[in-house]
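One structure is given below, encoded as structure tokens.
All protein chains of the complex are present and in place, except for one that has been dropped.
Chain lettering (A, B and C) follows the sequence in which the chains are written, and residue indices restart at 1 in each chain.
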Amino acid sequence: MTLPRETLLRAYRQMKTIREFEERAHAEIMNGQIPGFTHLYTGQEANAVGVCEHLSDADTIISTHRGHGHCIAKGADVIGMMKELWGSSEGLCKGKGGSMHVADFERGILGANGIVAGGPPISVGSALAAKIRGNTNVAVSFSGDGSVNQGTCFEAMNLAVVLQVPAIFVIENNYYSEHTNISYAVGCDDLKARTEAFGFPVFVADGADFFAVYEAAGKAIEHARAGKGPAGVFAEQGRYHGHFVGDPQHYRGAGELDDLRKNHDCLKNFRARMQETGELASEELDAVDAEVMALIDRAVAEAKAAPRPTPEQVEQDVYITYGA
Amino acid sequence: MTLPRETLLRAYRQMKTIREFEERAHAEIMNGQIPGFTHLYTGQEANAVGVCEHLSDADTIISTHRGHGHCIAKGADVIGMMKELWGSSEGLCKGKGGSMHVADFERGILGANGIVAGGPPISVGSALAAKIRGNTNVAVSFSGDGSVNQGTCFEAMNLAVVLQVPAIFVIENNYYSEHTNISYAVGCDDLKARTEAFGFPVFVADGADFFAVYEAAGKAIEHARAGKGPAGVFAEQGRYHGHFVGDPQHYRGAGELDDLRKNHDCLKNFRARMQETGELASEELDAVDAEVMALIDRAVAEAKAAPRPTPEQVEQDVYITYGA
Amino acid sequence: MPVKTMRDAINEALHQAMAADDSVFVIGEDVAGCMGSNGKPGSVGGVFGVTTGIYDKFGPLRCVDTPISESAIVGAAAGAALVGMRPVAEIMFADFVGVCMDQLVNQMGKFRYMFGGKTTCPAVIRFAAGGGFSAAAQHSQSMYQVMTSFPGLKVVIPSNAYDAKGLMLQAIAEDDPVLFFEPKALYQESCEVPDEMYTIPFGKAAILREGDDCTVVAFGQMVGRAAAAIDALAEEGITCDLIDPRTSSPLDTATILESVEATGRLVVVDESPPRCGLTADIAGLAADRAFHALKGPIKQVCAPHSPTPFAPELEAAYLPSVEKIIAAIRGTMS
Partner (left out) sequence: MPVKTMRDAINEALHQAMAADDSVFVIGEDVAGCMGSNGKPGSVGGVFGVTTGIYDKFGPLRCVDTPISESAIVGAAAGAALVGMRPVAEIMFADFVGVCMDQLVNQMGKFRYMFGGKTTCPAVIRFAAGGGFSAAAQHSQSMYQVMTSFPGLKVVIPSNAYDAKGLMLQAIAEDDPVLFFEPKALYQESCEVPDEMYTIPFGKAAILREGDDCTVVAFGQMVGRAAAAIDALAEEGITCDLIDPRTSSPLDTATILESVEATGRLVVVDESPPRCGLTADIAGLAADRAFHALKGPIKQVCAPHSPTPFAPELEAAYLPSVEKIIAAIRGTMS
């Protein structure tokens, strides 16, 4: 696969942005700067970027509790996101949502979602809207390996097939739901077969390899855009952090985390491939790195300085306020 | 397959009892004698009997809105059931449940259930109890072709596989959920494959043929009793009546109902087989018929004469009353 | 003016809204009917007949029939609404909120707030609510009292065909998610209903009787019984205000409080069980904000703290009756 230079540069930038956003968020949580429960995406960056590189603002995604990566990949304003993590009234959700509920409707981001498998049915609705309107938009739901045993996930898959809507179910298999391995939680031996048995194709990819995810997602999205109904993507890649910040990670085997960071790193893999093919020079990538670091520095600095919400805002934004 | 005479006689009696119970209930509903919403099982008798002939009182079943047949097959008192349909305080549920909530715990009947796919998770719990206690009881859930797209049904199937409990999922495919054909509601082409993909074997049977269901259920139940985890049974057979009494049945093709009654009748099939094999004489079956008719006559007469509940009973039976 | 049943009035509202606005569509189990069968698709129009004719008129893309998957139905409605459609989903019996509660409460109802006011979610979810049919414990609940407790959802309970049409047209026009509870005992009840489109604003109660001695607030199916009770008492010279809030969320607190200030007495009637319900909600409102006007205890007439029983005699004893409402009015006056 050869991609245009701009695509390559943008994909790398997005992955790097997610990585640095997450690592910095991690540090700031440890510093006690960010309130609430935060679930980091570090390690899985290629999943989000490999999918979202196929999407425009008119396509939608819906995300999970581990949502920062999806939102960045789909184009959410990084500074607005960081402010949201801080709970500022200038955050993307005015400080009302926080890490678990980042959203950006202008970018087609229907929100991070704190309920496991809450997203897939909603995404089917967005896909249905595309079908009713007769356009070629698609609707992507991201959800984890833990979400696939939740009733709503199955219902959404079947409904999408029945209605033949352009819904893409991206299942991110990072092997664990909280502290439980997928080998325990999914009873059958072959989750891909179980999913395909619903009546749509599933494309599997190594989630540490941007190009693999990009290709798999491309097939799924093409299928859906062509009006052939839903499709699935399985992206397999571990997360570098615990389930949430503070997780003692008793479920890890010896050396598991080291191996992940060492041998399953989408950024390293991307650089290696660029070196191999010569498509991008390492200086170009270094330049991106520097820009990303500066952006994240700025995001953190702005988030720290951003205005705090005030008590009267508590009761705003529940309902539409109709003109008097 | 050859079965003992008593088994044959009992199986026929049970099917005939269900048939007559339902046909008489139908007539009495048309007479305005039975209140509420009633869903008749006529035509599907062999499903319930073919399964329940393998079960003892220590095994449990859980049923559906279309529950009379399951309850009779599992040994519920027919007169108590008829009284329940009438709403008498002498009914099996003291007139509080009615047609949709017949239960008999002494017979291992965990109740008819008005929520589609409400039963399967509960049945998994009964199966789990058997596993924890280390006995060989099994837990059967009956549910319809419409139930298989409900989240709870999927969740129950996966959980049963994960926990390797003796849960039997009997899916009664009568081709319709209310007014919708299974070919529309189940998105995939092969429901058996979709179900087996959860990780357990499914045995399919012609639901107009007692022997076919008996055999399929036998395999499933043997699998579960042997500690090999859950199993499924698909019994395929149309219902003779509408979804509920009063249904105009717009979804039927021309001649569909005639064909069902004529060519897909478990009682006729049973008699034909007995004639063929000579295992039971037709006079013996006639005698059963007569006894069943008498029983149902008596049930209706007793139900009509049975005492009515009184207002103070409304607030009884909500909670256990602990001794003072 | 033409007389229509509540069923027909709501059906007419749906037809008119769909004709007027391409973004409106209906979705649910058997809203068309006969899909995949040998029968003619569309010949059912919902198990209560409320979506009759919509498939024929608007086709399968705007009359979306579904499998039995209520969470997916509500989710699909919510998702379509997030991208600007105006779905009207049918969930049949109100009791089935249980199988789609998360999508109603934690998703649809919270989007606007948790996303900082940056989206709207103009979905309407319809339910057939309440008792009276010997439908027993799982097919008789009102459930609107429970849903009223969740911020972000608007809750409608029409008590007559005229209101039902106007409230449905308003519901579809609202940019917030609306749960629309149709008392199934009233589907066949009729009154005058204009052919034109009209809306009834949310949060504006109807005052159906005016009197001096007591304020009676009643919801849905109970409005008629409360009216009968009041009319019976009027013959003895006891007169009451009868207030039908029409929407429990938003609630027209001003109209209720004004009436209680004037009469000094309050009876609240609803068919739901007593705990944490609408009768307590309104009693609590008055016990704070109209306290000084109160001349007698606030009486709640509701179902007992039991599930709904099957037998007709039991259900008759379960639901608030005209007699019980009369007794409550007398109770607060003595």
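FYI, a residue touches a chain if its C-beta (ideal position, glycine included) is under 8 Å from a C-beta of that chain, and two chains touch if they have at least 3 such contacts.
Small disclaimer: the values here were computed from a predicted structure and weren't measured.
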- Shown chains contacted by the missing chain are A, B, C
- Which residue, C:208, C:298 or C:329, contacts the hidden chain when the whole complex is considered? C:298
- Item | Which of A:18, A:49, A:72 or A:116 contacts the chain that the document leaves out | A:116
- Out of C:10, C:256 or C:280, the sole contact with the unshown chain comes from C:280
- Item | From B:19, B:66 or B:131, residue that would touch the chain that is not displayed | B:131
- Message: Could you pull out which residues of subunit B are in touch with the chain that's been left out?
- Response: 60, 62, 91-97, 101, 103-105, 110-111, 113-115, 118, 120-129, 131-132, 139, 151-152, 155-156, 158-159, 162-163, 316-320
- Message: Just checking the interface: what residues of subunit C touch the absent partner chain?
- Response: 95-99, 101-106, 109-110, 113-114, 136-138, 145-146, 148-152, 249, 251, 272-273, 275-281, 283-289, 291-292, 294, 296-300, 304-307, 309-310
- Task: Considering the whole complex rather than only what is displayed, give the residues of subunit A touching the chain that is not shown.
- Result: 35-37, 87-89, 93, 95-98, 100-101, 113-117, 146-147, 149-152, 176-187, 249-254, 256, 308-311, 313-315, 318
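In the analysis below, only the chains that are shown with their structure count from here on.
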- Task: Please report how many Å separate the Cα centroid of subunit A from that of subunit C, as a whole number.
- Result: 39
- Message: So the centre of each chain is just the mean of its C-alpha atoms; given that, what is the distance between subunit B and subunit C in Å?
- Response: 35
- Item | Interface hub residues of subunit A, defined as touching at least two other chains | 151-152, 155, 158-159, 162
- Note on the structure: Where subunit C touches two or more other chains simultaneously, the residues are 66-67, 69, 71-72
